[in-house]
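Now for subunit A:
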Amino acid sequence: MAVIAENTVNFTKALAPTSLSVSKSNIEKAMYTLENSPLPTTRNEAWKYTRLVKIGKVKFQNTKATIASIDPYKIVESACTFVFVNGHFSAELSSRVIPAGVTCELLSELNEEIGTSVNLENELFNATNTAHLTGGIRITISAKTVVESPIQIIHVLKGDHVISNFRTIIKAEKFSKSAIVQGFFSEEGEVNFCNNITEVSVEDNAFLTIDKIQYESENSFHINTEEVQQAKNSNFTINTFTLNGGIVRNNLHINVNGENCESHLNGAYLLKNKQHVDNHSIVDHKVPNCESFELYKGVIDDNSTGVFNGKVYVRQDAQKINAFQSNGNVLLSDNATINSKPELEIYADDVKCSHGSTTGQLDEEAVFYLRARGLSEKSARQLMVSAFIGEVLNKVENEQVLDFIHGILRKRFDWNL
Partner candidate 1 sequence: MSNYTEDQLAKDLESQEYKFGFTSNFESDKAPKGLNEDIIRFISAKKEEPEWLLNHRLEAFAVWKSLVEPEWAHVQYTKPDFQDITYYAAPKQSKKYESWDDVDPEMKETMKKLGISLDEQQRLTGTNVAVDFVMDSVSVATSFKAKLNELGIIFCSFSEAVQDHPELVRAHMGTVVPTTDNFYAALNSAVFTDGSFCYIPKGVRCPMELSTYFRINEGGTGQFERTLVVADEGSYVSYLEGCTAPQRDENQLHAAVVELIAKDGAEIKYSTVQNWYPGDKDGKGGIFNFVTKRGICGTNSKISWTQVETGSAVTWKYPSCILKGDNSIGEFYSVAVTNNYQQADTGTKMIHLGKNTKSTIISKGISAGKSHNSYRGLVQIHKNASNARNFSQCDSLLMTDECGAHTFPYIECKNSSAKIEHEATTSKIGEDQIFYCKQRGISEEKAIGLIVNGYCKEVLNQLPMEFAVEAQKLLSISLEGSVG
Partner candidate 2 sequence: MIKIENLHARVEEKEILKGLNLTVNAGEIHAIMGPNGAGKSTLASVLAGREDFEVTEGSVDFDGEDLLEMDTEERAREGLFLAFQYPVEIPGVSNVNFLRTAINEIREHKGEDPISAKDFMAMVREKSALVELDAKLASRSVNEGFSGGEKKRNEIFQMAMLNPKLSILDETDSGLDIDALRIVANGVNKLKTKNNATIVITHYQRLLDYIVPDFVHVLFDGKIVKTGGKELALELEEKGYDWIKEELAAAH
């Protein structure tokens, strides 16, 4: 027991149990994990390239806070915008005009038990989220509903050593079509931790797009877990943009449970200073006749580190699967690091799967060419970086989301394009 005690996590010790109606059995499971599972080390294959020691050292707390305005964080103009500060719902900053056919329920107002589809066994952060759940929202897009403008969920962290354990539950019912925009930000304060879970169910013939922007401070922690279930003929897209954050880890797990599905996973990460961003994804093809497309690109500068670990499973009998996975990285500094691990695990034969990973630098010939045409070196490099990342940005359909991303690129990376 001594060994475990030594490693047992401290970061949850100051936290109160959840006040939400989380099911008892889940709380018990979560507590068991918290008491028995140490903080994962780099010896753990899933955390091979990401050290969590820094997280383990902090005693986090959850406090309520208020922010003056939502304007800096508004990604899109949407009458249906939910704002959470430190995981708590902010009624005054939110705009609760719910589109017809959509139900949005705050988990804090829910009278039923909250279950979960995420694994609580040995999964420390899922367990933390469950046992200490701060807040959450459940969005249901009812069958055949087409939602024109996206539903927006904005998270802001404020204060020192604040943790937000948040849960979003999205259910896109049959034949519905909708888009969700998620933003993660921080305002004032040191060493905050956003521990977020999003559970998604995309039912038969439904279309769902999630655009996710992560833009927290450089000393914050962010662990995001998406557990997605796709039923037959469904189409799911998730675009992840990581533009700031100290240690950021995205766990994206897509279970393709029905035939004729399409899954699109796109991501862009632009890192500088000492940032560490780790994108882990699993696409699990359990049934035949599906396609998945994954494209992640990163630009890594200064002392920052990028990690990409993409896994595609094709289970036995899941024939006629086309799965494509691509990861591209540009290193801009001698102290930048990239660890890329694209993986395929194939147990069926009639498949077409491929992955590619490239690591390199900007094409100096091209930079020279641009300079010879009168561009400054800085602009030339920016242009090259934007062309590189552009492939991912082009996947975003919502113009307002794109504009917002470009705004951040101008602000944080001095882009003047």
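How were these candidates chosen? In short, all candidates are chains of the complex that A comes from, given by their letters.
As a convention for this text, a contact is a pair of C-beta atoms (placed from the backbone, for glycine too) under 8 Å apart; a residue touches a chain by one contact, two chains touch by 3 or more; residues count from 1.
Note that the coordinates shown come from a computational prediction; the quantities given were computed from them, not determined experimentally.
J.: Just give the number of the candidate touching subunit A here, out of 1 or 2, all from the same complex.
T.: The touching one is 1.
J.: Which residues of subunit A touch candidate 1 in their complex?
T.: Residues of subunit A touching candidate 1: 45, 49, 316-317, 319, 329, 331-361.
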